[in-house]
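Following this message is one structure expressed as structure tokens.
Complex shown without one protein chain; remaining protein chains in place.
Chains: A and B, in written order; residue numbering restarts at 1 for each.
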Amino acid sequence: MRICKSKKVIMNLDPIDICPKPAVYQRSNGRESHLYDVLSFKDFTETGAYYFEMRNIRYELRYLTDKFDKIDIKRKKCERKILTYLLENEHIIDKKISDALDVYDSDKIGLYDYAALYAGGSVISTPNTSPYLVEHATIFLINMNFLSDPKSILQPTTLPGNCFAFDGTEGRVRIKLARKIEIKAVTMEHIRLDVDRSSAPREFRVYGLPHQNGETPEVLGTFTYQLTGRPYQTFQIVNNDTKAFEIVELHILNNYGKDDYTCIYRFRVHGNYTEY
Amino acid sequence: MRICKSKKVIMNLDPIDICPKPAVYQRSNGRESHLYDVLSFKDFTETGAYYFEMRNIRYELRYLTDKFDKIDIKRKKCERKILTYLLENEHIIDKKISDALDVYDSDKIGLYDYAALYAGGSVISTPNTSPYLVEHATIFLINMNFLSDPKSILQPTTLPGNCFAFDGTEGRVRIKLARKIEIKAVTMEHIRLDVDRSSAPREFRVYGLPHQNGETPEVLGTFTYQLTGRPYQTFQIVNNDTKAFEIVELHILNNYGKDDYTCIYRFRVHGNYTEY
Partner (left out) sequence: MRICKSKKVIMNLDPIDICPKPAVYQRSNGRESHLYDVLSFKDFTETGAYYFEMRNIRYELRYLTDKFDKIDIKRKKCERKILTYLLENEHIIDKKISDALDVYDSDKIGLYDYAALYAGGSVISTPNTSPYLVEHATIFLINMNFLSDPKSILQPTTLPGNCFAFDGTEGRVRIKLARKIEIKAVTMEHIRLDVDRSSAPREFRVYGLPHQNGETPEVLGTFTYQLTGRPYQTFQIVNNDTKAFEIVELHILNNYGKDDYTCIYRFRVHGNYTEY
């Protein structure tokens, strides 16, 4: 009986060619059969199959042992990596929290605001824009007494009503920055706490002017404030030239559905300081 | 020598019945012995035990290889799952931090407060309750000059002394909400920073009245502020009817041990806005 003609061998265990190979499985009628199902004890002994079977077992055992050891090393390495990470995890969390609080403590976003009152910025005009009447505003749950002043938008706030509300859905505020800067980004902020947030700015355009009596305003960008996003949203100004501006005009194009008025809580201008 | 009578076989390796089974272990005197301890070389060869032993080894090797491969697949899957989680972990942390800061930025708890000054709420009376004398308060480390005004409790604060202090351990404050609402929850806040926190409110009851000159006050709930909990604690009002109230009375029942006075830092009323 020949056993080395079998087509299927468990695996190629070794570079050494070990024919005659013992057949481990032989297919008959689509089923897998084992060597011992087809070789009787007598055949097994007389053909010397046990020699090859034993050799094969030896190779397989060696192969399995090696594979097992290799994978066990990988497993240990991976576990160590994970456990090390988890040990560090609490430090990572603590660090992230303290970093986030330090940024929050820095006027919430950690960016210097050249339009802010604290920097020396000011509102110079609100072209074609009427501040909303305070008496009306109160009935919308928000107490706007003495607050609908455009310079509200140049200072920090967290409370409903501390905004500049103007008639309708479109309006402009012209701001003199603390100094002439290359504008890199602007931030629009609206509070979350309001019962009715439909008065929040939606699309807005930002213009720059070199000086108060300067040339035609230059469009720096048109942006959309996302009502479902974070309260403070910073938008990058993408202009490759390094032109500096002292005057910025914020043009609110529309709001989130309130017809009567629109509220701006805070608008900021960030940039590089340049000496002129 | 018969070896198929042994009681103990390592494992049931295969559905195929492979009797005569080689005895792997035989108990003698309570100890486990190995086949090779009880079968001499001569026995091993002459009984043909090696045939069965070899078959058994083959099955066990196959079983172990299969088991190993299956477990290795599970291991890889689990490791991938963990590593994926850890990769996402930093995003989870960042998201949780920014969400928490956004809530904190929304009057600390992210709930609109219909009692707050910002909403239009006001204190209308403090029945049977005497504001604590400012001159006395100073000696308890807290500078209460011009602060022991009941409307203090309707505005944000983080600093010691910015509270309404009243004589004794029991007191009432009647508040007119910004508008008539279905009251869903109230929030009691006390700062952590005080050296002596025994003046904090402990148990308190909340009443609702439909109008300023309304019917008998209706009890909305009795709650306990936990001194060891978070500074701001929100309590749900469980009433299934949808009755709306414009007036809320806060009744402090006792405090955490200070006999002379009790301090309320902030009390808030949350709810659904309903049009009447």
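By definition in this document, a contact is a pair of C-beta atoms (placed from the backbone, for glycine too) under 8 Å apart; a residue touches a chain by one contact, two chains touch by 3 or more.
It should be emphasised that the depicted structure is a prediction, and the values quoted were computed from it without experimental measurement.
Q: Based on the whole complex, identify which of A:V123, A:A178, A:V206 or A:A244 touches the chain you can't see.
A: Looking across A:V123, A:A178, A:V206 or A:A244, the contact with the absent chain belongs to A:A178.
Q: Determine which one of B:L61, B:I124 or B:L227 touches the chain that has been left out.
A: B:L61
Q: Can you list where chain B touches the absent chain?
A: On the chain B side, contact with the omitted chain comes from 34-37, 41, 44-45, 50, 53-54, 57, 60-61, 64, 67-68, 71, 75, 78, 82, 85, 89, 92-93, 96-97, 100-101, 104, 108, 138, 141-143, 158-162, 191-195, 230-231.
Q: Spell out, residue by residue, where the missing chain touches chain A.
A: 14, 16, 18, 48, 50-51, 54-55, 57-59, 61, 64-65, 68, 72, 75, 79, 82-83, 86, 89-90, 93-94, 97-98, 101-102, 104-107, 110-112, 116-120, 156, 178-179, 273
In the analysis below, only the chains that are shown with their structure count from here on.
Q: What is the Cα-based rotation angle between copies chain A and chain B, on a 0 to 180° scale and rounded to a multiple of 5?
A: So the copies are related by a turn of 120 degrees.
Q: Can you work out the whole-Å distance between the CA centroids of chain A and chain B?
A: From the centre of chain A to the centre of chain B is 26 Å.
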